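The complex is shown incomplete by one protein chain, all other protein chains being positioned as in the whole.
By written order: A, B and C. Residues from 1 in each chain.
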Amino acid sequence: MPAAPVLSIEHVGLQIGGARILQDVTLSIPRGEMLGVIGPNGAGKTTLFNLISGVLFATEGVVRLNGRTMTREPIHVRARAGLGRTFQTSSLFNGLSAIENVRLAAQAAAGGGSLVTRFPRATDAATRLAADRLDEVGLADHAQSLAGGLSHGDKRKLEIAMLLAMDPSVILLDEPMAGVGSGDVPGLMEVIRTLHHGGRTVLMVEHHMEVVLGLVDRVAVMHHGELLACDTPAAVMNNPTVQSAYLGDPV
Amino acid sequence: MSTNSSTNLSSNILTVRNLYGRIEGQQVVEDVSFDVPDTGVTALLGRNGVGKTSTIKSILGLIDRTGEVTLGGRRVDRLPTHKVVQLGVGYVPEDREVFGKLTVAENLKLAERSAKPNRALVEKLFPDLVQRQAQLAGTLSGGQQQMVSLARALLNQNRLLLVDEPTKGLSPKIVGEVAQALLIAARTVPILLVEQNLQVIRQLADRVVVLSGGRVVFTGEASELLDHPERIQRFLGVHSGSGQADAAVPA
Amino acid sequence: MRSLWSRPVAKITAGAALVLFMALLPLLNITIPGIFPGATYTPGTLQLLAYAMLIAALALSYHLLFGLAGMLSFGHALFFAAGAYGLGIVLRNFSPTWMPADVTFIVAILITVLIGFVLAALVGSVSLRVTGISFAMVTLAFAQAGSVVVRRNPGGQTGGEEGLTLDVSQVPDSLVGVLNTRNLYWLALAVLVTVYLVVLWVEKSRAGHVVAATRENELRVRVIGIRPYFVRLLIFSIAGALAALAGAAFLLLQSGVSPRVATPDFTLTLLVIVVLGGVGLRWGAVLGAIVYTLLDQRLTALAGSEFIAGLPDVLRIPLSQPLFILGTLFILVVLFLPGGLAGLTRRSAWPHRPKRGSGERMLETEETI
Partner (left out) sequence: MSTVVLLLITGLGLGALYFLVASGLSLIYGLMGVLNFAHGSFLTIGAFIGWEVARRLSDGSWWALAAAMITGALVGALVAAATEFFLIRRLYNRHIEQVLVTVGLALASVALFEGIWGTDPTYVTSPSWLGQTTEILGARIPNNRFMLIVVAVLVLVAIVLFLKFTRYGLIIRAGVENRLMVTALGIDVRRAFTLVFAIGGAAAGLGGVLASIYYGYVSAHIGGSLLIFAFIVTVIGGLGSLAGAAIASVLVAVLQQFANFYLGGTGDLAVVLALAAVLLLRPRGLLGAKA
């Protein structure tokens, strides 16, 4: 792959009170790639996302985003540098309306998001952008609903609308299908494809194999806090290390 | 929805009818109904985030719930958690939840509900714990912590065990030991087991209950699910062959 | 918070009419026995109403902290005291000869408000390092330190236990004396309206939305690229400045100030007011302040009455302590009326609003720093 990596993780590890949660993970992700991260529960997938996004700081190794070293930078600095993420359980401003959720993200990305001297208006750029993004994920009808009152699937879509509004270059999706009824899966897959459009790089932890295999360029397999393999889906599934270590099936 | 509940109600130790669970106002269990017979292992399956753990917690009252739960013919859905447990329910939580700042001995002592705890069984199953009884539980390995968690449940005379993902994040050798311990326990007490490792399910489960989108979509004998790869694929999202090379096969 | 930018004209009209009515009150002759000590044009009643309005302004500034941003501060009295003492001290020490007296007076008030802002920025910059219960305790400690300083009477400026008496020579004549209570009443009304408008401004601004979002989900705010610390600090400082403004007007109204307003107990009273009125609503804070002040005044009158004096000890002692009755009432409201007084109407009018008060989140997000 000729493109310079947009995200590179070099020998990253995490130790908490003597316990090794993650060790020696090295990944280099070129711009525009969609990468699936799989592995049994407790393998360290979410921890890896937390280290990349700054929710936790790596105790070893280096995280680079667009060439900038981010290992010790706080969450909001990484977000401003173009990193967006979702969480395993949907994480929204439940007491605010759907459009306000998205508008906050749009404002933050545009700068001056927390000024006392500026007011949100129905006609301003951020609101229009927010409305467009809601429309894009199919939530235009719910713009004024409280985020906390939306269904599981709609909450997921709202989170993605927020990501779209931020327009990050790298996106981490932590189990975007978790808790979503099977009826909503195809629609949500479509929305995730939208995210990937325009050269965005997407990393996704997901247990739905058909989702992973249908979307991703490469698959990273985690096990016991280590990266077992990272390759095309076909190669990974035929990799003997993966087969022998990855006992049982991910359900 | 096929709820092939047994015709003879008296042979069920646990019946769950129209169970709803919520966490902070969010619906996480939706209209779930199933039975657990008074012998053998019933596996509660489903994709990640589908509400298996929440179902277990709702049964125990660890999260807000409504609906009908009967244990050995007695309604327990209005009882606080400790009362439900005192009626003879052993609980092995997801992520083990041992008290890290208490010693192994203290962890076990805390769990003893009767004057005559079954220490002999625990000592036989987990000789390692006897040696480490003065050690702080927080300093144990994941596998050892799981032993403590299991031992806490097995110390008491129970009518039902609720075991939530006991092999999560454990190495293959420990997975085998945990499965062995559960197999021995299952001779004397019925178990409702949440598990993601298909091998372990094959080894232990007599019956299966499958959740999807917060609801029960399949119940039946274990073989009715496990011998039908297309059902496994449909309900659990896993491409399943047999034996070791189960992981997942490229599409 | 549902319809952000649709401000119905009716609402603005009703608000303006209410303010106009309040402004005309000193010219009217309305008697409500049992609530007001006399007709509305009498100095006694005007004094009481002005007092209530200043407490309402203070409660509104606290609403910005607790209701909007979910910051449970136990030290807000510090800034009110800073306003009251600050204006007194500034007036005493700041009298440039080249400046007309009235201008000096206005500049002194502006300086006082600035003091409130800067002091809050300093206190906030340390306190906001922590959240939840720790934040509550730390703000309490700062308020206590302020209280100690005021009582110590540094440089003879605060008057120690005696309190500070307003130096009327520096105050425009129109604001001095019982006969001018009417003007003080209008001043208090102006302060309340100003504070209300500033609070409204902040709430509707982007910053207001960001702190509301932070109250809901702090981690989420960070993830979209905003550092909540500075927005919170800004809100904390604005609330401090508004409290100082109310404090300054309080000094003028009372012609002095006692160290009581610097005590953490005074903040607790404020908390009682906001919760009594209904957390999360601007007019809840105003309503709570007015009900509380009138109740306090009436209960004090009741405590001194012959009826109470004639009761047996078991009844006389508790009933003669207004704060005992108010404290008990407060406990009952918390136990049985979660939305406060405003919640009584809210429950029927907007059933879809989240029921719980907003401060809740602050404690839960403690782990996320």
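Heads up, the rule we're going with is that a contact is a pair of C-beta atoms (placed from the backbone, for glycine too) under 8 Å apart; a residue touches a chain by one contact, two chains touch by 3 or more.
Computed from a prediction, not measured in an experiment: that's the story for all the values here.
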Out of all the chains shown, which come into contact with the hidden one?
B, C
So which of C:Phe36, C:Phe117 or C:Phe142 would be touching the chain we can't see?
C:Phe142
Can you work out which residue in B:Gly21, B:Pro93 or B:Gly143 touches the chain that's missing from view?
B:Pro93
Among the options C:Leu164, C:Val223 or C:Leu271, which residue touches the chain absent from this view?
C:Leu271
When the complex is taken as a whole, what residues of subunit B touch the one chain not shown?
60, 62, 80-82, 85-86, 91, 93, 97, 99-102, 106, 109-111, 113, 152, 156
Name, in rising order, the residues on subunit C that touch the hidden chain in the full complex.
72, 126-127, 129-130, 133-134, 136-138, 140-142, 144-145, 148-149, 152, 264-265, 268-269, 271-272, 275, 317-318, 320-328, 330-331, 334-335, 338, 357, 359-360, 362-363, 367, 369
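Note that only the chains that are shown with their structure count from here on.
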Quick one: report the Å distance separating subunit B from subunit C, using the average Cα coordinate of each chain.
54
Interface hub residues of subunit A, defined as touching at least two other chains
148
Show which residues of subunit B lie in contact with subunit A when the two form their complex.
25-28, 45-51, 95, 138-139, 142, 165, 167-172, 175, 195-201, 212-214, 232, 236-240, 244-251
Show me the residue ranges of subunit C that touch subunit A in the complex, using the header's touch definition.
1-6, 201-202, 204-210, 212-213, 215-217, 219-227, 230-231, 234, 238, 352, 354, 358
Subunit A residues touching subunit B in their complex are 17-18, 38, 40-43, 88, 148, 152, 175, 177-183, 207-210, 213-214, 224, 233-234, 237-238, 242-251
